[in-house]
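Every protein chain except one is present and positioned as in the full complex.
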Amino acid sequence: MEPVLWALKTDKVKAALKEEKRLDDRALDAYRDIEVSNEVSKNAEGSARVRLGKTDVIAGVKMILGTPYPDSPGEGTISVGAELHPMAFSEYEFGPPKPDAIEVSRVVDRCIRESKTLNFKDLCIKEGEQIWICFIDLYPLNDDGNLFDAFSIAGLAALIDTKIPKIEDDKIVKGEYSGKLKLARQPLLSTFAKIGNTVVLDPTMVEQKAQDARFSVATTDDNYLCAFQKGGFGGFTGAEIDSCIDIATKASKMVRKKL
Amino acid sequence: MEPVLWALKTDKVKAALKEEKRLDDRALDAYRDIEVSNEVSKNAEGSARVRLGKTDVIAGVKMILGTPYPDSPGEGTISVGAELHPMAFSEYEFGPPKPDAIEVSRVVDRCIRESKTLNFKDLCIKEGEQIWICFIDLYPLNDDGNLFDAFSIAGLAALIDTKIPKIEDDKIVKGEYSGKLKLARQPLLSTFAKIGNTVVLDPTMVEQKAQDARFSVATTDDNYLCAFQKGGFGGFTGAEIDSCIDIATKASKMVRKKL
Amino acid sequence: MEPVLWALKTDKVKAALKEEKRLDDRALDAYRDIEVSNEVSKNAEGSARVRLGKTDVIAGVKMILGTPYPDSPGEGTISVGAELHPMAFSEYEFGPPKPDAIEVSRVVDRCIRESKTLNFKDLCIKEGEQIWICFIDLYPLNDDGNLFDAFSIAGLAALIDTKIPKIEDDKIVKGEYSGKLKLARQPLLSTFAKIGNTVVLDPTMVEQKAQDARFSVATTDDNYLCAFQKGGFGGFTGAEIDSCIDIATKASKMVRKKL
Amino acid sequence: MAKKDEKIDYVKNGKRVDGRKVEELRPLTIEVGVIDNADGSAYLEWGQNKVIVAVYGPRELLPKHKQDPRKAIVNFQYRMATFSVPDRKNPRPARREIEISKVCSEALQRAVFAERFPNTVIDVFVQILDSNAGSRAAGLSAASVALADAGIPMRDLVASTGVGKAGGEIILDLNKFEEDAPDAVDIPIAIMPRTEEIVLLQMDGLLTTKEWKKCLELGVKGCKQVYEVQRAALQKKYDAAGAVKGKEKKKEEKAAKKEKVK
Amino acid sequence: MAKKDEKIDYVKNGKRVDGRKVEELRPLTIEVGVIDNADGSAYLEWGQNKVIVAVYGPRELLPKHKQDPRKAIVNFQYRMATFSVPDRKNPRPARREIEISKVCSEALQRAVFAERFPNTVIDVFVQILDSNAGSRAAGLSAASVALADAGIPMRDLVASTGVGKAGGEIILDLNKFEEDAPDAVDIPIAIMPRTEEIVLLQMDGLLTTKEWKKCLELGVKGCKQVYEVQRAALQKKYDAAGAVKGKEKKKEEKAAKKEKVK
Partner (left out) sequence: MAKKDEKIDYVKNGKRVDGRKVEELRPLTIEVGVIDNADGSAYLEWGQNKVIVAVYGPRELLPKHKQDPRKAIVNFQYRMATFSVPDRKNPRPARREIEISKVCSEALQRAVFAERFPNTVIDVFVQILDSNAGSRAAGLSAASVALADAGIPMRDLVASTGVGKAGGEIILDLNKFEEDAPDAVDIPIAIMPRTEEIVLLQMDGLLTTKEWKKCLELGVKGCKQVYEVQRAALQKKYDAAGAVKGKEKKKEEKAAKKEKVK
């Protein structure tokens, strides 16, 4: 879409928000409809497809054998990657990961890693020698805004779906599994767009284009905050941050029911 | 050369072909003159230089020690690489391999690999631990068309020339050899250009520029077909493919006499 | 700075040199003021900051465990890298190392390596298994000309400052050291710019812009020559080279006093 | 793997190891119009293979020096998701993916009336979500449906399948198990079904000329089965050709308008 | 490392392991105008962290298609010297460095009157020479001083610090030892002190909402301490606001002139 057309559309978003209205008639603190399904790929140890309104993403988990880092010989690890595939939006391009893709994958990574959702000691097979590396890869199929939350939901759903391959003689036995991956908690991101002086949950693409700043907060099912990420050119007041935290805590409970 | 000049030249090619004539007076199913020599490089385990008309290429083989893939512990392997060096033609550039270079190297690779010319078990030195990787690298010196066949001939000639380094204490003894590389058969590509409704063997550069589609067929000295590759924007009829196979079978027999 | 402004400035340089004068009133064979300090980084095993007039650079040494090359199982090694960081000069850019950065780092590398300043056998911890790799990384903070010599001085100063980490159970003990790195001699580069028919030591940026050719000579404190590098588009006579060698031998003695 | 040494009957009593007949495709379904942002799109399942395709364009090709003033360039980009294969695939495009993208671009170029959209690119993004032998035929077959969905005027759809040999038997649409036979030969083929013109053909393995003739015949048959599924999928979305034609017309008008502006 | 299993008192008798109070920053000094070629620059030491920053611009952004006709783009580039960390860092920019560069660029963009310099870029090169927790706050705090030194007109300085939790205690400006606590939570925060507007905020670890409120309060206090050091450093170099204003004016005149030329 041309910049000029985006400008017309974002003007509409801003005009509506002055009356606390969104173009799709959602409440300011409401998510779009969410659908979660698994079975995206049999070759994956776990996978999920998430539709968040018209935003559509997939996540897949591969459990790969590796050797531990010297400074944590008894721990496996995770790796989160996101590719902003040009299939999903006309402004994306192939090539080495750009800052946008790096940011979202690192935020989803921290949301899972630092919430201690996975016990990295469980991912150690043989201390100092063999561990699991849990690769979580994220792709958009259609981006209509808020990839942060869509990726976060899909990543968690894929982890919930993940089976651990069976091992014999230090090698993976293809197609056989020794059980499910254990998750200690369920962290989820909730992302807000600040447009003028209004803050809305789960922005669409046009709301994203209209936004001055972005704020994401990750909450867990046991009521912890586990990640923040502020982005965009504008700033937030402390009160706005607190309000985002409140809304995120409630909204993520609704999302978790879909998993 | 300017696009305009190419257009003038390709028009000539097409006009001549309407009368079943080629600009260099060859028969439609004839190769240009072929010269094969070895001794391109003493540092190579095997090497060859092939002149196909004005097309001039070199191939070199390096036998390198490696470790086997986990799923084929008793097998060595090959690797074919081609670089479209700007020395050979004004349209080539340095940089990461482009699709053209990748395609031709992969076709030559399959032609050798899938014809089982090399017994990969022969390339295993110690099961699960040490193997030979046979690197075949291809460079054009002057490209006047049909690098596919020139590379294929040079690659095979270099393999025929290849000596296996002597090993002591798991290391290569520089300059000493334990024998020649064994080849089970001799696969060779024959490449055709379809220009309008005429199909010609061994296209020159200007014929390549005039072509609508390309078809390569690899045949062996024991009368197998071992690889096909269709390229270019146009299509072939089944009858045309069959005719190419017939011509390739005969023509490659002539080429093999030069080796 | 615009090319036009550089042209004006380089004209001044050339005009002054016709009367054997430099814009900063230095003698043709004199260095600018040199200041050397250490303690740039506690995380480095050795570091140094060197100011050569307004040129300002840092060097840091990291001692890293590695495995030896098969053909020198009893020897450690060094690796010199230089990044022409855009912080230092408006014409530099981030990205893969360009020929300029590669040249200067390789010349500093050879100056240290080939002068046998470090005994690579001292850097072997366990023959065939574990060695020290001594990484010397060079960054400009402000480039006002003659990075070659500034980097050379900083690299040597950082090596003089370098402590060898303590090893237990084949691993580095963070923050503890087993002694200082031993240096057999002190090699230093001296770089000359030929502008018209005049040759000057330690060119400033504007002198570099005015230069026809560049010549660097490395001398040691025990009176060896250990590296040459001619650069730039022009040429030198044998007599000019000899004169450079004489000046370098004297000038580097002065520089060594600062270390 | 151990199986390689035993004698396997790849066809026994007319049935293959997975129960299929010699001339039978694995189950194949295509859904049209699945990506909202794209100009055309399709989702395809073929055995275990799962493929999604988005088409964007014709749109101006940038940088300009890559433009062809005589035609649109079809840019088919085949990529595998990291988790679509048994071992995780490195996210960077492999040489295999680059070669497949090239030959499939060329195959589709033949089918599209590219000369109507000079200086443009038609991007065809093909993402393999899951795979089990035959993903390039799956991607190419889905892509031509997505092109039609985008209203790109075409000479014909491109229908593709695998065909080949396993255990001495000439069979259609090999699955991974069959492709791993010691004597396996795999032949991806694509045709424009109306004229049977071959627009993609690759082969590797050891094959006699006689075997090839059987493969060709069987491959063409297979492509025609794929064609039926493609047409049914398009039919299902659009009330016959009407809607397609409408979209096609729109594109051409758009192109015409652009030319006037210049 | 072994210490992780013992019980450590991260705050004992009001003192932290390095002797600091809960609300105390590590020693912080800033020097202005240290890089001759740059339009503005600053050198900062903060505990073991050593950072140098150079600002170039506003200057024309190339290639042109990246220009924004409505504003200057602030391009903050955070890089660590290979020897600034315990294990040697690969010289290529890591994903961490790219993310930090992005969020800090956005934080500074808010502070700068970017709309006065359309089509330009303001490059802010941040080199970490030595590090020990908190290098991004150090880089960002130094960068806004360097921007002021370059005479770039700004709404306010951006002041940044770390704040967080270790051993259950909410503390300001965590050092590496505290950051390695088993329950550590690290929160880089940056504000424009006059309005307390938050322009950078990241967090990871497990925190209750109540803990967060304490962190926010403490973080804002910390930023204001940083602000004092920033202002003192600028004051020291320039005879109060006079010199800065002069430079600012010059930039604007330069910009105005450029516009006329067009």
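As written, the chains take the letters A, B, C, D and E, and residue 1 is the first residue of each chain.
The rule we apply is simple: contacts are C-beta pairs under 8 Å (C-beta built on N, C-alpha and C of every residue); 3 or more make two chains touch, one makes a residue touch a chain.
Computed from a predicted structure; not experimentally measured.
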Which displayed chains the unshown chain touches: B, C
Touching the absent chain when the full complex is considered, from C:167, C:183 or C:241: C:241
Selected from B:31, B:135 or B:192 as touching the chain missing from the view: B:135
Residues in chain C touching the chain absent from view: 71, 97, 99-100, 102-103, 106, 110-111, 113-116, 215, 220, 223-238, 241-242, 245, 249
Missing-chain contacts mapped onto chain B: 40-45, 47, 54, 56, 58, 60-62, 64, 81, 83, 85-90, 94, 135, 137, 139, 141-144, 174
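Basically, only the chains that are shown with their structure count from here on.
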Target chain D, source chain C, minimum contact steps: 3
Interchain contact steps from chain D to chain E (minimum; 1 if touching): 2
Partner chains shared by chain C and chain E (touch criterion as defined above): none
Contact-pair overlap exceeding half with C-E, pair selected from A-D, A-E or B-D: A-D
Whole-Å separation of chain centres (CA-atom averages), chain A against chain B: 47
Between chain E and chain A, distance of the C-alpha-averaged centres to the nearest whole Å: 27
Chain contact topology (line, ring, star, complete or other): line
Chain pairs in mutual contact under the definition given at the outset: A-D, A-E, B-D, C-E
